[in-house]
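Note that one protein chain of the assembly has been removed; the remaining protein chains are unaltered in position.
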C-alpha cells in the first residue's frame, strides 16, 4: 500500500477531531442525564397506567410513526450520504462525514428542540415524534453540508452543526409555535433554512483559488451510480418524510399521496428540461440526481393540505423545471458573480423549491374553507377551525414565516461562516479540496495494477498451488 | 473532459424527449384535474365524518398498507433499476430510464386502472391501494423494459409504456373483475403479462446485426455488484409485494410468509443448479441475480391461498430450477431460432415462473374447501364462499385467465413492436447499443488516468501548498 510519506500538519486531525467528538459527546451525555426523560408512550410505568385505564397497545404513537421514522432515517443516512458521493474522490468523506454530523446532530437536536418545545416540568420528554423531528433538523444540517462539500474539515462541520441545529430550533419554534404556521414537511423550516444557511456559509468561506482543485470537482462513472442510490432512496421515501409528523389518519394518508404525485410529475419535467438544456440533447446526471427530487421539497408545506393530486403535480412540475434551469443557468452566475461556491447545487434542489413550497403553502392556506376540510380543518389549521384566525390571515402568517426563516438562515449562516474561518479546524488548502486522502486512509492504488495483471497472477498462483 | 465532437442526429433527443415528457405530463395533469379525487380515507372532510361516526384512526387504510407500499416502491425504483445495471456501460440508462418510465407509468396507471375499476360517479377515487396498484402496473412495464434493455431510446420506452399500461389495465379488468380470479401478487397480470408483452416487442424489433454491440452486452466486476443491490432488494421485499393488496389480517400475514419460504427454497435451488450447469462448476452471477427471484414470481397467485409453507417451498424450488435451466439452455435458442433478443432474460425470471405461478394458482384454487379456509374463504374466493362457483370451476377460471393474459400480452406486444419500429424515436444503431454515452453526458475517462497518477499529483499539490 502506497502511503503519502509526509503530510502537512495543517490538515492533521489527530487531536482536533477526537477532542471535538469526545467533548461534544460528553456534554450531550451529561445534558441527557440531567434533562431527558421517556415520554408516556415510552416509559414502562406510565404506559402501563394508560393500558390499565383502557388504552390499547396499538394506540401507542410508535405504531403510527415508526415506519415513517425509519424511512426518514434512510433518507438522512443513505439518501443524503450517497447523493453526495458523486464526486470522484470524495466518496469516503461524503458518506462518512454525513454519517458523523448526522449522528451528532440528531442528539444535539433532541436537546435543542426539547428546550424550545418539549419541556414538561423542567424535563425534555422524548418519543418517536421527537426522534423524527431530530432527524428532520439533521436534514437541514446535511443540506448545508451539500453547499460546502469538499471544502471543509469534519471539525468545521461539527462546529457548523452545533450552531445550525441551535438556530434551526429557534426558527422552528418561531415559525411553528409563535406564528402557528403549518409546515409539516419543512419546505421552510428544513429546506429553505438549510439551503440559505449553507449558501451564506459557503459565501463567507469563498475560495478564489478553488479552481486549483477543479479537476477533482466532478464525477466518474461509478461515483454517479453510487449517487443514484442516494437519489432514488430520497425520492422513494419522500412521501414518508412529508407525512411523518402530520396528524393521524387522513393527514398522513393525504400528505404521502400528494408527495408521491408531485415527485412523479417533477421527474418527467426534469428529464424533459435536462434534455432541452444539456449539450447535444443528452441527459445530464446532475439534473437527474437532484432536480427530480425538487417535487418533494416543494410540497413540504402544502402536502398535508387539501392540495389535490392535480395541484401537487403542477407544483412538482414547476419545481423540477426551476431546479433544472437553476443548475444550468443560475449556479454558474452565483459562483462567478456572487462568489457562492455551491458544490451540490443546494440552491436548486432545496433553496428555490423550498421557497416555492412556502409560497404554495401560503396560497393553499389562504383558500382553506370548512366546506373543503370539514372537521379535518382542526388537524391542519387549528386556528382557522377554532375561529381564531381567518384563512387569508393564515396565508399571511405562512408568508411571514418564509421571511423569518430566510432572515434567520442568512444571518445565522453569516455568523457561522465567520466562526468557521478561524484557522483552527484543519481546513483543506485550495489545492486539495474534493479529496478523501487528506482525512482518510485511502486504500493503495495498486488495485489498478492488480486488475490489469490479475489474470496472469491467478494462473501463476494456480501453478504454484498445483 | 473528453467529449465526442460530432454526434449523428439520429439519436439526438433534444426535441423528441422533451416533447414526449412534457406533452404526456400535461395530458396527465389535465386528466387528473378533471377526473381524480381523494377517496374517503384521504379526504379531510369525509374521513372526519367517519371519525365522528366512531371509526378509529388506525382503521385508516393507510396503516394497513403503507409499509407494504413503500417496500413495493423500493422494488420498482431500486430493485428493477439496479438489477438492470449489470451491463458494463449502461448503468446510467438502466437506473435512469427505469426511473423515468416508472415515474410516468405510475401516473398513467392511476388513470387507466381508475377508468376500469375505480370510477365512482364519474370520478376516479384514489388512495393507498390505488397507489400500490399503480406501482404494480409499473412493474409490468419495467419487466418489458428488461427484454428490450440497451436497444431502445427513452422516447420508445415512453411510447411503449403508454400502450402497455393501457392494455395491462384492460387485461387486469378482464381477469380480476370479469373472470373474478384471484391473483394478488400478479403472477399472471404482472409477470406473465409484462414478460410476454416485452418478448413480443423485442421480437418485432429484432436486430440481425446486434452482434456489433456484443462486446458491450456483458458485465464488469462493479456492475455486477450494483446489480446485486437490485436483486437483494427485490428478494427481500417480495413478501410485501405479494401481500400488499391482499385482505387484512391472515391474508396479508399468510401471503408474506408463503413468499418468504418460496424465495428461500428458490435460492437454494438456484445455487445448486447454477453450479451444475455453469462452466467448470462455477457459479454464474446471471443466475444468482435473476433466478433466485423466480420463487417470488411463482407464488404471486397462490401466495394468499392456503398453500402452506411446504407447498410454497416446492413451488419456489421448481421456479428456481426452471429459471436457471432457462438461462442456460432456452435463452440461446430463443435468440438463434426465434429471433427473440431478451437482454435481461425476462422469459426466465418472469415469463416461465409467471406461467408456473398461474398454474399453481389454478390447482390450489381448485382444491379450496371450507374445511380448510373457514370463513376466511370470503377473503380469498368470495365466489366459492357465497356458493356462486365451485372450487373446481374457480380453478378453470384461473386457467382461462392465464390464456387471456397471454393472448392480450402477445397481441399487444406485436402491435407495440410495430409502432416502435417507426423511425422517429432516436433509436440507437446496431453498433452503439448497450451504451450510455449515446443519451447521457458521461463523465470523461481521465479518471483512469487520474487514478493511476493520483498519488504523485497529491504530493505535488502538497508541495505547491507548502
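First chain written, first letter: the chains are A and B, and each begins at residue 1.
Going forward, a residue touches a chain if its C-beta (ideal position, glycine included) is under 8 Å from a C-beta of that chain, and two chains touch if they have at least 3 such contacts.
Note that the coordinates shown come from a computational prediction; the quantities given were computed from them, not determined experimentally.
Contact with the chain not shown here comes from a single listed residue; of B:240, B:343 or B:405, that residue is B:240.
The omitted chain makes contact with just one of the residues A:189, A:202 or A:222: A:222. The chain omitted from view is touched by exactly one of B:17, B:101, B:148 or B:263, namely B:263. Counting the whole complex, the residues of chain A in touch with the unshown chain are 1, 3, 7, 12-15, 17-22, 24-25, 28-29, 32-33, 36-38, 41-49, 51-52, 57-58, 60-63, 66-67, 70, 73-74, 77-78, 81-82, 85, 91-92, 95-96, 99-100, 103-104, 106-107, 126-128, 131, 154, 222, 226, 229, 439-444, 446-448, 450-452, 454-455, 458-459, 461-462, 464-466. Against the chain not shown here, chain B presents residues 2, 4-8, 10, 58-59, 63-64, 67, 71, 88-89, 212, 215, 218-222, 224-225, 228-229, 232-233, 235-237, 239-240, 248-254, 256-257, 260-261, 263-265, 267-269, 271-273, 275-276, 278-285, 288, 292, 306, 308-310, 313-314, 317, 372-377, 379-380, 429, 431-432, 435, 437, 445, 448.
In this text, only the chains that are shown with their structure count from here on.
Chain centres here are Cα means. That of chain A falls 30 Å from that of chain B.
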